[in-house]
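A protein chain is absent from this complex, but the other protein chains hold their places.
For reference, chains read A and B in written order, and residue numbers begin at 1 within each chain.
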Amino acid sequence: MSELSLLIGGAATGGVYALLLAGILLIYQVSKAVNFGHGQFGMIAAFFSWYLYQQLGLHPVIAILLAVLTAVVVAILFDAFVLQRTSDRQVGSDLVATLGLLLLATAVAENVLGGRTQSYLTLGSRTVLDLGGLALNLSDLITILIALASVLVLSMVRRRTRVGAMLTAVAENRNVAESLGIPSARVRVATWALAAILASVAGVLVASRTSVDAYYMTPFAMKAFIAGILGGLNRFGLPLAFAFGLGVYESFVVYLLGAQAVTPAVFTLIIVVLAFAPRSYLSEGQEARA
Amino acid sequence: MPERRSLAHRLRPVLPLALLVVLPLLLDSFSLYQATMILIYVTAIIGLDIVFGRAGVLSVAQAVFIGIGAYAAAWMSRTTAVSIGVELVVAAAIAGVAAIVVGLPALRVSGLRLAILTFAFVELFQWVLTTFASVTGGTQGLRVNPGGFGAITTADPMVGYWLAAAIAVLATWLVIRLRRNPIGRAMAAVKSSNLLAESVGVSTVRTKLTAFMLSGMLGGLAGVVLAHVAGSVTPAGFTVFSSLDLLVALILGGTGRVHGAWLGAAYVVLVPEVFARLGIPNAYPVVSGAVLMLLLVALPGGIASVLDRVRDRFRPRGGHTLTPATERSSS
Partner (left out) sequence: MPRDRWLTGLVATAASLTLLATGCGVQRDEAASGGGASAAPSTCDVNEKSPGVSDTEIHLGVTSGLSGPSASAAKPALDAQQWYFDKVNAEGGVQGRKIKLTVLDDQYQPDVALQNVRRLVDQEQVFAITGGVGTQNFVGGLPYINQAKIPAIAPYAPSNQIGTMENPYVYMLWTNFADEFEALTRFLVEKRNVKSFSIVAMTGDVGDDALAGAKRVLDAAGIEFKTVVRSEPNTTDYRPIAEQLKQANADYVLFLATPPDVGNAITAMQKIGYKPGLGAQSDMLDAGWIEAFGPVAQGLVAPSKLANLETSDDAKVQQWVSDWKAATGKAPTSWNTVGYVQALVTVEALKQAEAPTRSCFEAALQKMNGLETGVIPPITFGPQERQGVRAAGIEEIKGTGTVTEQPFTAIGN
């Protein structure tokens, strides 16, 4: 029965990757920037809410809401005042800007909230449900459900609704979209806000399953980026599927080969996919702009 | 287009070189160390500039090449008695090969995907360093024995300085020559647009791999000097954040121009020192994130662009200010 347990546990971790990746994809497709500081939106939500309910005594739900709001505000301000003013001029300046965000958020959290790792609300992570002999962890189920639901809803919104069409239009070509009357600035703000919320959910889930400090989201964000490479930053469904799959893959590798094998195993996966996927799959599709 | 080789133009390198020669005689021990560190950074950053600033490939793996050079030097200094010349050649070779390997995915992916992949390479390097602890010393690293020729060894800090200076000058010369060279022009074309480059017969892949190789070799050289000057190598010195420091330094200093690398190196070593002297060293990491963003918004071309603007004011009209292709904004 441990195989099923590994599968579910891995899928839950993969669900976290997917939540982070969804936000990264949205930001990338609308703002054309890879947000290397994305994991820190989750950190802000979780670590700050910990501070609010643990040190200041606020009710946990209020703490979480306030912290998520903070993450959203930080995201929007960052985009409006920093990222949008750097993108076009210098290759990589948007990357450095998001790195600046990563550094700043980490340093501030460390100094204000403390450098020590803290345990967080359990949110069902210690509760075990017994379904006919199979022990299922409640938090795993919640994580998988939330991740799947978010991904499916987002997919549907993107494809079937007007809002989704606006998003895609702005992602394709911002100027044309604006000339068609789409409020691209508002779309952008909404995108960053949504991405921050997704990251916050991921951050809180991870904190409840493990613990929280100023750096705890970094490995998760890294895995999300890897799933992004594998699936392609311009797509949506496929990279998210890779995200779930990556969690399961890692889980089995650790169990069968030991934790030391994870890094090379993930690497091998990347090399294999990149080496054997057809070229059309791998192209970024943005070339004809000489 | 041949450049006018006026006397003034020929004398241009003399002044900085003279400064480089005189400097160590004026500095105290600690400042000499800082100057040496700046020179090491210069070499590393020029390496990054070749692959990123000039060929337009975003790579976060520069720390790996420096690390390979450093660990190679450490190992050679402990198990062999070869001169530092051998160490430099071997390190540059290994790092160059490693860089080609890192760059190989460029055959199939490009842009940000490649950048994230270089991120993954750094993690792989860290994994190798920690897992094979019997060879690499694990998290505590290795002590580096002095290197040199015969009796002249890096146990003497002046020797370390001269070594770093010589390699920095070599790197500078290399990258200046590069720009006027077909390889350099190929890189500029590739940076502008892959499609354009291919359409004029430039092999995108070969150019990118060459760029990686050069950046790797320079990183390896910088690593050797770093190992001897620091006296030890540990994995903590070659992480993603180390690479990011270099990237930050490059962008702040200004890409595509060799003095950008020098300015960036000076920034990364001297600005934390300023904070330390003011008694608030911890403010640096917090502030640097903010300052970084500020500079990006206000000075996208880096500090070098400011100096360029100042210089242009004094340049006589009709001069041949060759605006490098790398500076035209690539959309």
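Note that in this section a contact is a pair of C-beta atoms (placed from the backbone, for glycine too) under 8 Å apart; a residue touches a chain by one contact, two chains touch by 3 or more.
Every value quoted in this text rests on a predicted model; they were computed, and no experiment measured them.
Every shown chain that the unseen chain touches in the whole complex is listed here: A, B. Interface note: of A:G203, A:G231 or A:G247, the residue touching the hidden chain in the full complex is A:G247.
By the touch definition given at the top, chain B reaches the unshown chain through residues 28-30, 33, 80-86, 88-89, 123, 127, 130-131, 133, 137-141, 143-151, 153, 155, 170, 177, 180-183, 230-232, 234, 236-237, 276, 281-282, 285. Contact between chain A and the absent chain runs through residues 2, 5-6, 9-10, 12-13, 16, 110-111, 114-119, 125-126, 128, 135, 137, 206, 210-211, 213, 215-216, 218-220, 222-223, 247, 250-252, 254-255, 258-260, 262-263.
By definition in this document, only the chains that are shown with their structure count from here on.
Measuring from the averaged C-alpha position of chain A to that of chain B gives a distance of 32 Å. Chain B meets chain A in the complex at residues 52, 56, 58, 105, 108-113, 115-117, 119-120, 123-124, 127, 131, 191-196, 199, 244, 247-248, 251, 255, 282, 285-286, 288-290, 292-293, 296-297, 300-301, 329-331.
Per the touch definition, chain A reaches chain B in the complex via residues 28, 34, 81-82, 85-86, 88-93, 95-97, 99-105, 107-108, 111, 222, 225-226, 228-229, 232-233, 260, 263-264, 266-267, 270-271, 274-275, 277, 279, 282, 284, 286-290.
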